[in-house]
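All protein chains but one are shown at their positions in the complex.
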Amino acid sequence: MKKVGSQTFKPQNPPYLISTGVVAGPFEGRGILNEYLDHVYDDLNAGQSSYEAAEKHMMLNASLICLNKARKTPEEVDLFLAGDLLNQTITSGFTALELAVPYLGIYGACATSAQGMGLGALILDGGYASLIQTATSSHYGSAERQYRYPTEYGYQRRPTAQWTVTGAGSALLAVEGKGPRITLITLGKVWDLGIKDPFNLGTAMAPAACQTLIQHFADTGRGPRDYDLILTGDLGKIGGALLVQLVEKEGGFNLRENYNDCGMMIYDREKQDVHGGASGCASSALVVFGYIYRLLKEGRVKKVLLVATGALHSPTSFQQGENIPAIAHGVSIEA
Amino acid sequence: MDVDWQIYIFAFLVGGAFALVGQLFLDFSRLSPGHILSGLTVLGGILGGLGLYEKLIDFAGAGATMPISSFGNALVQGAISEAERSGIIGVLTGMFELTSTGITSAIIFAFMVAVFFNPRG
Partner (left out) sequence: MVNKKKKSLNQRQKKYQKMAKKEEPKPAYLSNALRAFFFGGLVAIIGQIFTDFYRLTFDMDTQEAGNPAVATMIFLGAMLTGLGVFDKIARFAGAGVTVPVTGFANSVASAALEYKKEGFVFGVGSKMFTLAGSVITFGVVTAFIIGLIYAIFIF
């Protein structure tokens, strides 16, 4: 069996991450990740008529850039795995329409980047495909209006609130090729530790990340020191601090040396007023497909564990008084 | 020209006090702005029913008419004064008598804004 322990999958022939593409909005372009982005839009609308159309445009553009870099065409793609935050994952569906490829919509909220890579790797290793593309996106404007308030509504964000990243990321996974490989996939369970505040999602998601991390270590016999870098998707400042404490308390692992959160690696937190850090599907996508992919290719890091986290609530479930459940998926990427 | 300059001081203090109450509720409770504004409107209505809000307006002018609580008071004044003239049915007919300006202008100006502008994010 290619499964180790209770939640971890280990491909026999770890698939290659042969190419990535990342695009982002203007606010992200002014952040610290700028030089690792393939394209920065100078307008939140990306020249489109609505935020939703802009988000679709971004996901399509990231996907095409990714294909271009690997000199592949959409016709060669066996399967397109994509997900986003909007109702009915319309961004992914409309992007797949333009790409005209077999498509499976996936949803893991902001854990979608890891979910897409993990699922893609499993299908490739199962021998059902040779080239799989995955993509995810989020957009400040479309997320605000769906989850919170109209963008022009005047209110003060609480200091725990995070800023939704505008951007999209795509990656190509192949059975053969060059690039870092996906060696282990730990799929998470859904956790609910009773957090209700939708302006404090990092806190709601930290326990899910903790469980997936500890399970990953238990399943594989690895520990934090086996990785050059351990990343979470968008726990932000508060969620990240909670995760370090939780993992130490519940699993006895020390994350203080090589852990960071993608949500803390996008904006220039001294100049950009983003409170608790970044959030959204594009948070981990921009950092991992942009920055980390480059580090892996240049050999500056060798082993990276991404644990992307997602909050599985909706405005409806929140208004009906439900807690905010969360999930986290882990993917180990090794050069 | 009879401008009562003192009223500017009281307007500032009372207008500021209403905002302060709203801000304290926002920061200390976990209620949304929608909850707070609805609550202040109800509060204004109750103070109006007790006859206190009109006194506050005499005292602080715009300090009492600008906060959203004055909307609650104006609804109550409209309902009460018409009820006095025509009984229970007056509660229905008089309700929006005094608040017509606020609601109408909000609809008209918001509509115009939607026609001429786009959200900027």
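For reference, chains read A and B in written order, and residue numbers begin at 1 within each chain.
Convention: a residue touches a chain if its C-beta (ideal position, glycine included) is under 8 Å from a C-beta of that chain, and two chains touch if they have at least 3 such contacts.
Quick caveat, the model's predicted, so the values are computed rather than measured.
Engineer: Need a quick check: the contact residues on chain A for the chain that isn't drawn.
Structural biologist: Against the left-out chain, chain A lists 49-52, 145, 149-160, 192-195, 200, 203, 207, 238, 241-242, 245-246.
Engineer: If the missing chain were put back, which residues of chain B would it touch?
Structural biologist: 1, 3, 7-8, 11-24, 26-28, 33-34, 36-38, 40-42, 44-46, 48-49, 60-63, 65-68, 70-72, 75-76, 78-80, 83-84, 87-88, 90-91, 94-95, 99, 101-103, 105-107, 109-114, 116-121
Going forward, only the chains that are shown with their structure count from here on.
Engineer: Return the distance between the CA-based centres of chain A and chain B, expressed in whole Å.
Structural biologist: 46
Engineer: Where on chain A does chain B make contact in their complex?
Structural biologist: Those residues of chain A that touch chain B are 44, 51, 140-141, 150-152, 155-156, 197.
Engineer: Spell out the part of chain B that touches chain A in their complex, as residue ranges.
Structural biologist: So the residues of chain B in touch with chain A come to 26, 30, 33, 119-121.
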